[in-house]
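Have a look at the structure that comes next, please.
Every protein chain of the complex appears in place save one, which is left out.
Chain naming follows the written order as A and B, and within any one chain the residues start at number 1.
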């Protein structure tokens, strides 16, 4: 079966950077299938990158290799890792981005994080240490091209991850994408991402809401109840989106523009 | 021969939605070739989606499977279809988008449409009814991921379209992309799309214009004659573009910005 390598970066698509990653990969494995997840992560926003990667991971076949590069620390001492999960391998910097592939209960409890956490059972990680699998010379500013892409290509050819370098026992992880539950039962979350349609995607998980009779407060607006589709809505609507997170939407328009909302804005959910 | 699946949506490319469609498809058929047609359809603009798809269809090999998702009614009772033409199969919502693959004389005569039309000879359509070919659980808001992408992937493996569900006899169609001919011989069209260069692409078909000695009126400006290339033009130029539609262009600049033009703006063509 053909190998798949996905790419998620903050490189944008106007420069040749993404094409260059693909050229490097195809130079090593010309038969791999390449898939872009997103290159529009806000530059150097590790949390947003981890969130977008987390929402995409479940939809790729077992054995997929994901290259994730949101890497403000490139050229410093931050580690580069291959994280092997029961489902996939993620190659990228050890800066919190790899949280995307960790189960919630293995992630940091320190907020706003990140913090170093031990790997859960069934997971392994290897430092990218053996320069045999890099592209040379290795630039100080573009490890996507010189380290992560070639390592992923070698893995797609069947290289064992442990050949890359020493096993590591812990990785840097962000807290789970999940609202905080207050003593009165209310949920305190925040906007994690504004999507192309202007929907606000929040850290409140659908499974944290026990009834559709809720009141949602966001930026001075109050939304009553949960809708089941975008189509039935009038005005601002709250619904559980297709990735399982509470979204604030506006049918046929941008909720983000209407509210002036941005990632980080707080949201509160109360059962009615 | 390798199967091809194309994707046309209003999802944008900044979110992982398109990558997720590809992950779902590759999970079912890892050997398919995936091609993006456009993900920049104006959100929920079915007519623009149909027009962009129509201009791309002729350039793909026979047997290509096209996934088209501009779907404001997702989660409602609108049907989901696979439309089989002599050249291709188009998978998407039955909301007018599939007009792209119907010949002009089979499309709606009701303006501005859409209206339900019978399928012409050589065409067939099947309701996407058998949940065996869906991804589960099926979300109420993302049928691209849970219905259209997996159905297209199964078709690319050779599944017979009639296995998907009951045959349907009619589909929702928009009127043809074609100017109205007035009694005095003038053509009344409108701007269907503004492209990346700022060219106005209109509903006036090249074959509707019998001579290059024409006068074009658009937004208070008058353009005389038809040019044959962008390079020879000065000021606003009218020419028959590469897809066979009348365009208003400005060499080295954006005609749309100069005119303040938008989709829907009227245009009139008179023989001189």
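In the analysis below, a residue touches a chain if its C-beta (ideal position, glycine included) is under 8 Å from a C-beta of that chain, and two chains touch if they have at least 3 such contacts.
Quantities reported herein were computed from a predicted structural model and do not represent experimental measurements.
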Option touching the unshown chain, where A:20, A:115, A:168 or A:219 are the choices: A:20
Residue touching the undisplayed chain, where the options are A:58, A:75 or A:252: A:75
For chain A, the residues touching the chain missing from this view: 11-20, 22-24, 26-27, 30-31, 34, 43-44, 72-76, 139-142, 145-146
Contact set of chain B toward the excluded chain (per top definition): 1-2, 4, 6, 8, 13, 33, 35-40, 52-53, 55-56, 59-61, 64, 193, 195-197, 228-232, 239, 241-242, 251-252
